[in-house]
Each structure stands twice: as C-alpha cells, then as structure tokens.
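Input: one structure, supplied below.
Excluded from the complex is one protein chain; the other protein chains are retained at their positions.
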Amino acid sequence: MSKELIRLSDCVMSYDGDVVLDHINLYINDREFLTLLGPSGCGKTTTLRIIGGFLSPTAGDVFFDGVRINDVPPHKRAVNTVFQKYALFPHLNVYENVAFGLRIPRAETVERDGKAASRKVKLSKQEIHNRVMEMLEVVNLKGFERRSVSALSGGQQQRVAIARALVNRPKVLLLDEPLGALDMRLRKDMQGELKRIQREMGITFIYVTHDQEEALAMSDTVVVMDQGKIQQIGTPEDIYNEPKNAFVADFIGESNILDGVMRADGVVEIFNRRFPCLDKGFAPDEPVDVVIRPEDVDIVDPGSGQLRGTVTAVTFKGVHYDTIVDFYGFKWLIQTTDFCPAGSDIGIQIDPDGIHVMRKSQYSGLFGDYSSYSEEYEEIGDADYVPDGEEDGHEA
Amino acid sequence: MKHKRSLLALPYVGWMALFVVAPIVMVVVYAFTTAGFEPTASNFTGMGTYVSIFARSFQLALIATVICLLIGYPISYVMAKEGPGFQRVATVLIMLPMWVNFLLRTYSWMAILENNGLLNQLFDAIGLFDLINGLFGTDLTYFRMIRTQGAVVLGMVYNYLPFMILPIYSVILKLDRSLLEAAQDLGANSAYVFRRVIFPLSLPGVLSGVTMVFVPSVSTFAISRLLGGGTHMMLGDLIEQQFLGGAYNPHLGSAIALVMMLIVIVCMWVMNRFGQGEEQAVVL
Partner (left out) sequence: MKKQRRVGSRLFMALVFLFLYAPILLMVVFSFNAGNSNAVWQGFSLRWYEALFQDRSIMGSVYTTLLVSLLATLVATVAGTFAAVGLYSMRRRRRNALLAVNNIPMTNADIVTGVSLCLLFVAVFGFWNQFAANYRFTLNLFGTVYRITFPQLSLGFGTMLIAHITFNIPYVILSVGPKLRQMDGNLVDAARDLGCTWMGAFFKVILPEIKPGIISGALIAFTMSVDDFVISYFTAGTSVSTLAMEIYGMARRRISPEINAISTLLFVVVLALLAFHNIRESRAQRAAARRTY
C-alpha cells in the first residue's frame, strides 16, 4: 500500500563547523503520519525545514518522489507547512488567509504546437470559494470567514493555519510543534482532530514535537532524535517496548535503567542475580543496559520476591502510586496500585517480558536512576532546557 | 500601588494642559476673533485670496512626498535585508546629517544651485551647455535652478528624506520572518510575497513616513525663502508674515494655520481610510 515519498540521504547540516544534523538517513512513505521526536536542539526542526525547502543541507540529498529537490525553492514544492506560532497574515481575515495559496497564479505546462510551454493559470473565484469553504468545514471553522485572525483563540488560529496549509492540496503537510502554544485540554482535542484530518485528506503528515506522549498517541512512525542523530525509528509500540538505547528508553516514558550482564540467551544478571528474559543474540557475558518499566514490576512479600528493597518515598498519582524503592543503593520507580508506606520492606517480581535488554551506548549510565526523582527532574537538571520549544534557533 | 505610580504623570499632564492644549485653544480663539477680540468669521471668508498659495504649497509638498517615498521605500527595503553591522552604520549615516542644523544644509544647497554655482560649473566642465547650444542654437551658459519651485522641492526632499526612510525601515525590519516563509511555502515567489505580504504589512510605516514628510513640507517657510528666493510664496511664508513679518495680523495667521492643519488632518484621515479600504479590497 505504501510507497516511498520523501527520502533524506546522508543529510548533514552545519553552521560554522557546528554540526546540527549528522548524516541523517530517513524515508517517509505516502500517507504516513511520521513524528520527529526529541529534546530541544536535537535537529528535528532543522530536518523539517530542509524538507520544507527553507534550508538546504550542507551535504547529502533530499528526494521527493524520486526527484532530487535540494535546490527547489519552497514555493515550488508540493509540501506545505503549519508553522510553530502559526504565522497567520495579520492583514488578512480568516477567509483570505486560507485563500492565500489559491490566489497565486501557478505555472502550468501546456502542449502548444507540439512544444511544451508554460503559462500562468489562475483559479476562478468560484473555485477558490468552494475550496476555501470546504477546508473551513474540515477544520470546523465555518462561519468564521470574516473574522480577523487576531480576534481568534489559539486553537482557532491553529485551525486556520492547518486549513491554509491544506487548501493547496499538498502531498505532504509539515507541522512544527503545532500544539505547543495550546493548553492541555485543547492539545488533547487537537491531537484527535489532526489524526482525523490526516485520515480524511489521505496525505502524509510530518510532525515535529518534543512531547513523547503526543508522538506515541498520533504517529504511525516515530523518529527519535538527539544531538543531530537519529536514535531510533519505529512504530510507537516498538519505540516504547523495544528502545534501542538508554536515551530512547529514558526519553519515552519512565524507565529504570540498570547495568547488567548477559549470561546466556534469555538470562540477564542484575545485582548478581539472574533474571529470565526474552532477549537473545548477545555475546556471552556482554555488559548491557537493562530497562524495566515501572508498571512491569509486581510487588510481593519481602521473602518471596526476586529482589528485596526498602520503600523510600510514595506519591499518590490518582490511578496508581509512584513508589521509589531502594535496591542496594540504586533507586527504582515502581508504579503500583498497592500502597506500601515509606520505610517498609518489599519484594518484587518481574515477568520475563517485563525485562528489556539493550546494547551499551554513549548514553549508558546517564539515565534511569530515580535517586533524586521529582516531576521536574529533567527540566531542572538541564540548564539548556527551553520551555517554549524554541529550539533549532539557527537562522540561515 | 499602581495608581500611586500613575501620579508621576501628573506634573506632565499639567504641563501639557498649559503648553500643548492652551496654545491650540489660543490659535482657535484668535482665528475666530478680530483684533479687538470681537467674534468674527471674516478671517476665513477672506481667505479666498490665498487659494493659489494653498494650492502651490500642497502641490509642492505632495511632489516632495512622492519623491521621498520613491527613494525612501527601496532604500528601507534594501537596508532591512542587509546584515546587522551594515544596518547600524546605514542608520547612523541617515541620522547624522540631522545633527547639522537643517538651515545649514539648506544653505549649502544654495551654493550648489546658484547660476554660477557648483552644479552649473560641473555642467559647463563636461560640455553640456556647448552640446545643447550646438544642437538647438541657443546660448545657454547656466541652468536657472535656484529661486525655482524645483529647488524648493529638492530642499524638502533633501531635508525630510530621513523621516521617510526610518519609519518604513523599522517596520520592514520588524516583519515576522515566518510570515514571509509561510507565503513562500504556500507557493508565492518573491515578487508575490512582496506585493501581498511585505508591502501591505509595511503600510503603517509608509503612512507615518508620508505624514512626517508632508506636514513639514507643506508648512515650511525657511526652505522656500532660502531656495525659492521668496518668489514662490508658500503657506509657511504667509503665516510667518502674519506673526513676525510686515503684514502683522495674528488673527488671520491663526485662521490660515488652522485651515492648513484641518486640510492635512482630512488628507491623512482619507489616506488612512484608503489604506484600510485597499486591505478590505484584497480581502473580498
């Protein structure tokens, strides 16, 4: 069903020797919902701008439908963008914002005297009207045509931006953190809305976000990026269940990441204890990273578990308790519906499919310990954290 | 607490009442009274004599404004596209002449435009007069430039061009780059982006530039005196004569000033409306 539409081949982007994209290889299929996910400065917006034509890669090629498009300017690409802060034209009303692309005369090649000639074609008023109204209907903004864009709420502006980008019937829609400026409730609604629009229009969406939940909920394919490199490409399930390295495991969801040694196929040793698992294909006694998701841990009596530890903190989260447990000086996060008071001794039991083994990487040892756990741990610990998603701030 | 802070503006509000509002009230009072402060409208009814002066002033100011716009817009546009270092130098270079009083600069133009001035010397040196005389059988030795309306317009353009450039430049500079990218993304080439996005969004700058050039131009008296030689009387000269000149009549002077400002305000208002109207025309 799916055919390849866009391919980035060995794309490198650097500014004054500062490498922002490091040999990116990526293909995107027709009608796919693909998300570029990563922290600020990981290169995801740069990748999007290369596809949109606002940047040209320092090295490497971009193909669209098999044709190299490195030097094709944005206005000649069958790709449209929903910009981060919408970039709606303040001097035009809702209708005219959406009609903007339709009013531009297009060059069309026609056969004349056996020769191909190009001429400018304008759409008729009626056709423009029909298409604008159709788009406004798709984004649920009927009746807003005459409104000034500055009088709209954030969510409505968002819809105008989507309608404006889609009215040209692009093959691909690029969305740069489109929900970043909306509040939580609206975000959730718009996620569903975007998914619906993508299905209805039957086109490819390339979506940039730093919100892993959003990425998992919406995408067919997730591309996790960090430091200008692709860390993993896969379906949301793959990314969550089979993270390739400690970075992906930590960035997607909560994870306890432990040092382990692979003793044999299906046997991993943590804290000098052997645990049965499902992973195979490692060298004998290879040091590995082991990921255990907090919800895959069962709490049992101290005597009967695989490991024995002490609860150090408990936080009530509504559906479950976030329980921090100390095992031999290493603190785990366990999500459980059983309340265990701080200070109590517990045992734990992990099913073989709850243990995921990864090869060691540059990220080993950096993540996965909950000894100073707090909600904002990542934000506080990262001095470069930019709350607004204002990353990739390189202007050419 | 915030209200306490707003008291800081109180002295200035008093100052404005005294030195901004009261003087304008005085102008209105003078305009509608006789020398003995009897109410009258005769200051206005007798203004028909000066129609030609009104017409000339508005005509010359309009020409100067259009020329300033034609030079100033491209300069602003080009400047806004340059790098920040270049922009800083260019901005300073545009402001710098203003620190030399405008009469000094205008006075310098007198020397350039004189019949035996530098420009005519230059034309002579490159053989322009010989060429023309040879072609048409005339015996030109100079172009008459000073004491013409052209010289007055030149003086206006020269003095007020920075007032056109700076507001347009700052508006274009502040344009959100993502708007231009969005237009490109939707299929517009650079000409279309300029016509449908950059230009309409820079209209506020154009409007304030036009005001800042037109208002001093239409009311000038120093430029017309120095470069026009006083032969082409303008509104400024007329008003000045009523206050400090031979034809002392501040009541008539106030009336003329009032009418002048009213016409200017109406012009600006129409232009504002027109500017918005155009926007709406695009919208429909």
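Here the chain labels run A and B in written order, and each chain numbers its own residues starting at 1.
As a working rule, contacts are C-beta pairs under 8 Å (C-beta built on N, C-alpha and C of every residue); 3 or more make two chains touch, one makes a residue touch a chain.
On a predicted model such as this, the values are computed, not experimentally measured, just so you know.
Of the chains displayed, those contacted by the omitted chain across the entire assembly are B. Note on the undisplayed chain: of the listed residues B:V13, B:A41, B:I126 or B:A247, the one touching it is B:V13. Which of B:A55, B:A111 or B:I126 touches the hidden chain is settled by the complete complex: it is B:A111. Considering the full assembly, B:V218 is the residue among B:V152, B:L203, B:V218 or B:M233 that touches the omitted chain.
Of the listed residues B:T34, B:Q121 or B:T141, the one in contact with the hidden chain in the full complex is B:Q121. Although one chain is not displayed, subunit B still touches it through residues 1-13, 15-16, 19-24, 26-27, 30, 71, 74-75, 78-79, 81, 90, 92-105, 107-112, 114, 116-118, 121, 158, 161-162, 211, 215-216, 218-222, 225-226, 236, 239-240, 243-244, 250, 253-254, 257, 260-261, 264.
We adopt the following convention: only the chains that are shown with their structure count from here on.
One inter-chain figure worth recording: subunit A and subunit B are separated by 55 Å, centre to centre, where each centre is the mean of the chain's CA atoms. On subunit A, the positions that touch subunit B within their shared complex are 52-54, 73-76, 79-81, 83-85, 87-93, 95-96, 100-101, 103-104, 106, 164-165, 168, 395. Residue ranges of subunit B in contact with subunit A, taken from their complex: 176-179, 181-189, 192, 196-197, 200-201, 279, 282-283.
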